[in-house]
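Here we show just some of the chains, and they stay where they sit in the whole.
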């Protein structure tokens, strides 16, 4: 169960309205790596996991925090949109080109659809979608996905930080960036702990028998391009991060197979083109 | 530029047709973590990067391999669909319930739309979409995304391995699983090398000044749920993976802010509800 408290985790009040930045801020609300994504992602991982205990508690604990981040950003956006111009655009443009320019970059659905409110969309107006989230049931894979999500999210928030000089907006971003920082550390630590406790290992999934792999190609770096430096990295020689092999390097593939013959002429009731 | 060769990297011939498994196999072709995703993801990362040299060569080299994986799976699916029944379903069902059951699980668009061909969709028929890919320009974030993609992809291929006993299909899966294994190792090695060479570090992005964070909350594990074990992991005490702090733990938030007042009454031309 979730309980709501009419307080925020941090200040979320802008110095003034800015419809243009309101649009940009939608990215970290309803974008691929926005707060809705991480809230839902940690939620589904928690609800689906077969492993009760500290890992699940961690998922529940951070997941609920992220729903609060969704709220903070939505409320910030709604305030940035207060006083958004709904007036005759042509007049505004003629009288005030600066104003007009900002209008050009707004999310017009903020006014038309939401009446100066936040929306469940990204900064280009694409609706948030369930396919953004990852919850495979394999926690090492999923914690890696979580670490990535917090990295991408922090990169985006850092970029946004430089696209405004509104003190209030920057204050909130400074808070969110710090929490993304923390969450990166947490997911990386949790992934490491999963391996140390023997729940999972590299390569993921670790309990698929390596003997069922085509083993010849499991440690060979193959270069399908002609960039000569692809063989110079630590991914082409030396021990592998999974601790189970040595990297080797090959220009191009080490195996090849003939294109299979087209074996029959097709069912005529499918009306395809056949010999 | 890309050049095509009418050979495959590995055998991709099934022992027999199986329309039901053809549908399932679409997941690793056109799903969130299918081969189209990784091929496009590594391509866009390569085209966009500001860092020439070995990292870009690596992206180009693996990216081109993945386009070949797209081809192998598409050709495998097309063969699994040869001899797919296009006949009167009702008759088939009446005469052969086993047959009918399999029909129930097929992707009906394989026959109706593609004439027994593979499609750019996942195992539920959702079209592949550009929002599956990640290419932020920050290579540490992106290589983490790549490692995750290879983990999720290998988990899915391993699951599929147990959903068929067709020797030919399993042979191809064994190959793809081995390459996913390799690519996990490579992206993890490349991410480590980026840090060792000083291009990037934790937290990502590492050149955002930590002094611009709300520092008090950057190392505190806050538990917004009531699971007691959330504080027992290595993510709640001890040094942090970024090497820059010590984890602490708090039940619930350490900061709080009042919900901002609704500051004005709204523009009447927006026709919202106001006091």
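We just call them A and B in the order they show up, numbering each chain from 1.
Operating definition for what follows: a contact is a pair of C-beta atoms (placed from the backbone, for glycine too) under 8 Å apart; a residue touches a chain by one contact, two chains touch by 3 or more.
No experiment lies behind these values; they were computed from the predicted model shown.
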Complete-assembly copy number [criterion: all chains share one sequence; 2 shown]: 6
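Keep in mind that, in the parts below, only the chains that are shown with their structure count from here on.
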Inter-centroid spacing, chain B versus chain A (mean Cα positions, whole Å): 11
Interfacial residue positions of chain B with respect to chain A in the complex: 6-13, 32, 53-58, 60-65, 68, 75, 79, 82-84, 86-87, 111, 115-116, 126, 129, 131-132, 134, 136, 138, 140-141, 144-145, 147-148, 151-152, 154-156, 158, 161, 171, 174-175, 177-182, 184-190, 192-193, 202-205, 208, 210, 212-225, 227-230, 232-235, 240-242, 245, 247, 253, 255-260, 263-264, 266-267, 269-272
